[in-house]
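With one protein chain withheld, the remaining protein chains of the complex are depicted in position.
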Amino acid sequence: MESSDKKKKGGLSRRDFINSSIRFSVILGIGAIGGKLLTRTQVRQMVWQLDTSKCIQCGRCATNCVKTPSAVKCVHVYSMCGYCDLCGGYFRPEVKELTTAAENQLCPTSAIRRTFVEDPYFQFDIDRDLCNGCGKCVKGCGAFGNGSLQLQVCHDLCDNCNECAIARDCPADAFSRVPSDNPYLFSGYDSKKKG
Amino acid sequence: MKQKVIIWLSLILLLVVVAFMVKDFFYQPKSSNENPYEYKMDKLRHIDSSLITYIEVHQIKPDIEVLHGIVIDKSDNIYLAGKDRVMIYDFELNLKTSFKIGIEAKCIAVGDDSKIYLGVNDHVEVYDNIGTKLKSWSPINVKSVITSIALSEKYVYVADAGNRIVYQYDTEGTLQKEIGKKNPEKGIQGFIIPSPYFDLLIGREGELWVVNPGRHQLESYNEKGDLISSWNKTSMDVEGFCGCCNPSNIAMLSDGSFVTSEKAIERVKIHLPSGEFKCVVASPDKFVEGTHGIDLAVDSKDRIYVLDPEKKMVSIYVKKK
Amino acid sequence: MNQALKKYIENVRLWRGVAIVAGVYSFIFCILIIANFTQINRVDPVNTKVINALVERLKENPNDNQLREEIRELDLLARKAYFTNQWQIRNGGYMLMLGVLVLIIALQFIRLATKELPVVSTESSDKLLYTQKTARLWISIGGGILVIVALIFAFLTQSQLKSTFQNAAIASNPEDKGKQEVPVVQEKTEVAKTEPSKVEVVKSTEVVKAENSVNPTQKEVQTQQVVKQVVATGDFPSDNELKSNFPNFRGYAGNGIAYQKNIPTSWDGATGQNILWKVAIPLPGYNSPVIWGDKIFVAGANATKCEVYCFDRNSGKLLWTANADNITDSPVTEPKVQGDTGYSAPTISTDGRRVYAIFANGDILAIDMNGNRVWAKNMGVPQNHYGHSSSLITYKGLVIVEFDSRTNPRVFALNSSTGDEVWSTPRKVKISWSSPILVNTGSRNELMLVAEPSVASYDPATGKQLWSIDCISGEVGPSLAYADGVVFALNEYASLSAIKVGDTPEKLWESSDYLSDVPSPVATDKYLFVVTSYGTVVCYDAKNGTNYWTKEFADGFYSSPIIAEGRIYLMDKQGVMHIFNADKTFTPVGEAKLGEKSVCTPAFANGRIYIRGDKNLYCIGK
Partner (left out) sequence: MKKAAAYIILILLISFQLYNVFAVQRFPKPEFESGYVQPSTLAPNPRAEALAILDVVVLLVTLSVATWMIIKKRSRDGVFWISIFTIAYFGFFREGCICSVGSVQNITYALFNPNYSIPISAILFFAVPIIFTLFFGRTFCAAVCPLGAIQDVFVFRPVALKSWVLKVLGLIPFIYLGLAILYAATATDFVICRYDPFVGFFRLNASFMMFMLGAVLLLLGVFIARPYCRFLCPYGVLLNLASRVSRKHLTITPAKCIQCKLCEDSCPFGAIDKPVQIKEKEESSKAVRRIILLTVIIPLLVLVGGYVGSRFHENLASVNHDVRLAQELLHPDKTQPESFEVTAFKSAGKSVEEFYKETASIVDMFYIGGWILGGFIGLIFGLTLTSLSIFKYQEDYTPNKGTCLSCARCIDFCPVKPEL
């Protein structure tokens, strides 16, 4: 009995020793990995954004986001807008009359508002609640106008998934993680000319 | 017994879940290639071949880095201008002269005295036809973006897209007048130029034709700056102009018809002097999608020269027999 | 208070009731949400096809106000439905969550209240050894299944992805590949040059006598073929034999070079000057005459009849007519063809033993030199909206057929004496109207074909594809031209490419200024001559594409140019033969009128030219 007890004790302590050494080597390993990564890490958080210059307006932003409606919305960069009367992003192609009537509008959810400013300028606004991020207007605006309508991930709506479902399915590889302090990639903005 | 059934059912369900994940991962169906939101432009880009009455017969492929402007003088010499270079071809398309200019000329005009006027951002430079710089006019202002120059007998007209105005100079470069400023009393609506395409030409009677692209309109002025006439054609179809600003360039045939070029739906068309659509010279499939600033010129035989800045070449079109 | 609360908590009946209600509620909401979920795709506002159809209609009658109103109403409804649906799903989600929450709480309370005391079993249920044994067994089974399934899938779908991609990378950059392969190419050319030169010594006098005006490349090609000739035996002609005749479309090897001598340079159909004879051809056809010995062959066809004619070359007498009828599998009705192509566009080929002809319906037949049918078969109607027009060519006892049909495009070879298929190679190309050429590259014989998107080379003996290069698009009509290791391909609305041939073809230069949609180009080792259908003839430097001259003629060309005695014979659509030197400068030699329109390519015999006009066959000579 005594001997078995001793044995047990000895075994236990040996096991304890082995356990401790494993434990510390694991901690060391994690420390090493963490340290290595820390040299590259920035405290900056990364968020998903889509590069408008790569975007081909395939429509998957509207359908593939885990959120309904999508966190990708059409954003209007007013300072690029031509305030055109005949707006390719607003009107269906081959439209006959330039009115806000339903038969003339391109947007499937009627999310673009057209308001008269002064002859011959019109302001176009996006109603974010209605926009589903399909990019139909983006294509029209890019084809006929200055490309002021651009698809972007709206960060107040985006859940910033660890793996973005749209990024996975984006045919143009336009999605990437960008630092959260410069979270929009409008084209026409020189976002790299900083500091 | 019941317990056992539950266990087996649950386990099977669990394995089904795992199998589903594996299947979904490795054999994901090809993501749909249908875009329910597709914006279809094919219809607009397609032109009925019966409307195309011109045929491409020659091409000039100048050795130039960036090609911007083309003009043809009275004796049908062809002048091309672009980055750092002016190239002059004779009517048989042989290169006559080519000289360096050290600047990027955005537009070109040539006088009867063979003086070459180049528009460079905010000012005009004058060269003779062998490349000697004669004069550099003083810059207009910081906003200036010169997009076109036209020469009448007395005056030099300069289109400034930045200031949305046409300036009338004498041949020495002294400013005479501003043309096209908004003046509702005189019926002048003012130019709307959302992108840097703003073209001029001198008509058969010496009148000045100006494109007002934001209104899809062509306006003619006399040398006093009074509006003589105008026509506009807005349409997404082939008979008019569409988008935020078109036509981007114009030229005139000997019968007074207009040759127009457009961006967005890249095409070159002919409109009658009244503005009615007549026919198509070059259909969109002749250009790379997204080509901007297709400059035009017409020679004395009414051959149409279409400058394609994207492909860096000039195509010459003649009427089909 | 505390007691009362406890009572509530422990009231199992109450909680059971709550749980049931919450459960039913959650279930109903779950069903509703799923229903809604499926519905949302149906009332997607973008997919309202009805509205789009109505808008289309409105475009046609823009003043239909009723229609307009209808669209607006429908549009409003669709959008309303869409947003209501979204609202429902969102709020339904919250309601469901609430229900599930209540359900969980109720169930937890029930569990608390009905907690059973642990039961102590008297017998130990799990035996360690048994457990271990079973686990081992099943882990082994599981592992085995995993391995088998993985291997099955691996072998089923094995496609050598890595090497495929690597090859694709190499293929997509011919320049790079060319650099790598330079030493190999040099070696080959060296071999090619040394070998024939030895032979040349032996046969030089003979060769030089016969070919005094042929340029060195052709000499080389020829001597090389002389070597081959010794090796080859069987019922087919030697290259010299072929060369001394005019056996194919565009002559020997189909390359647009005639080796005949004393070709006349002037004639006039109206006055009869130099016209030896003229004879009407019974049925129309756009195929060109071919010559063997004293016989000249043409084919003709209409919707009901397909015929091959043999004329006496000296007198113009119709020697025999062979009918292509009663062929097994031949279609009952003729295929639809365009007037420009007709039922008999492909040119006959002959090897001096037999004459081979193919028609638009896919009938192919061999006739002996006396007009008796040797064999005939139908290869399937070529799916070709203009009509099949690729001519035949023979190679050492084989009849090679380029069959770029819409479905199952392929090139195949038939045994010339039996008609049995010897080989067939599928081609990944669109329909074409060009004809094959045979080329000796110095080291081997190659059969070269052109069709969108590629120029491809095959071993004419086995049909094995040797190389292919993508360089062309559109409906390819012109055939290739070859000289000195470079093959030239062009098509209207595409471009002209000069390709250095070899296992790794390399594009030397390209141009798109002057392109042809019908006539084929022709090349010497220094120059390439391109003829356009609208009347321009251009001379390029064959090696670098420098444009030496451009000449515009009044009428366009359909007929292909042939080089004979260093001169180019080129006939325009009006039947005027333009003759000029195949040289760096444009030097006209003569111009001769046939007096009849013609689109066919002439055939040459020593001192003679044979031209098929619109209706007649002419023999021109002194």
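First chain written, first letter: the chains are A, B and C, and each begins at residue 1.
By definition in this document, a residue touches a chain if its C-beta (ideal position, glycine included) is under 8 Å from a C-beta of that chain, and two chains touch if they have at least 3 such contacts.
Please read all numbers here as calculations on a predicted model, not as lab measurements.
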| item | value |
| --- | --- |
| Given C:Asn52, C:Gln132, C:Gln338 or C:Asn372, the one touching the chain that is not displayed | C:Gln132 |
| Residue of C:Asn52, C:Thr84, C:Ser140 or C:Asn323 in touch with the missing chain, whole complex considered | C:Ser140 |
| Subunit A, residues in touch with the chain not shown (by the definition above) | 18-20, 22-23, 26-27, 30, 33-34, 36-38, 40-47, 54, 56, 58, 60, 66-68, 75-83, 117-118, 121, 123, 125, 128, 146, 148, 152, 154-156, 158-163, 165, 168, 171-173, 177, 179-181, 183-184, 186, 188-191, 193-195 |
| In subunit C, positions touching the absent partner | 37, 90, 93-94, 97, 104, 107-108, 111, 118-121, 124, 126-129, 131-132, 134-136, 138-140, 142-143, 146-147, 150-151, 153-155, 157-159, 161-166, 168-170, 172-173, 176 |
| Interface with the unshown chain - residue positions in subunit B | 3, 6-7, 10-11, 13-14, 17-18, 20-21, 24-26, 28, 30, 33, 35, 143, 145, 161-162, 164, 192-196 |
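In this section, only the chains that are shown with their structure count from here on.
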| item | value |
| --- | --- |
| Subunit A and subunit C: spacing of chain centres that average the CA atoms, whole Å | 43 |
| Multi-partner residues of subunit C (at least 2 other chains) | 44, 46 |
| Junction residues of subunit B, two or more chains touched | 36-37 |
| Subunit C-touching residues of subunit A, taken from the complex the two chains share | 68-69, 92, 94, 96-97, 101-103, 108-110, 130, 134, 136 |
| List of subunit C residues in touch with subunit A within their complex | 40, 44-46, 54-55, 58-59, 62, 68, 71-72, 75-76, 79, 82-83, 86, 89 |
| Subunit A-facing residues of subunit B, complex | 31, 35-41, 43-44, 189, 192, 194-195, 214-216, 234, 236-237, 242-245, 264 |
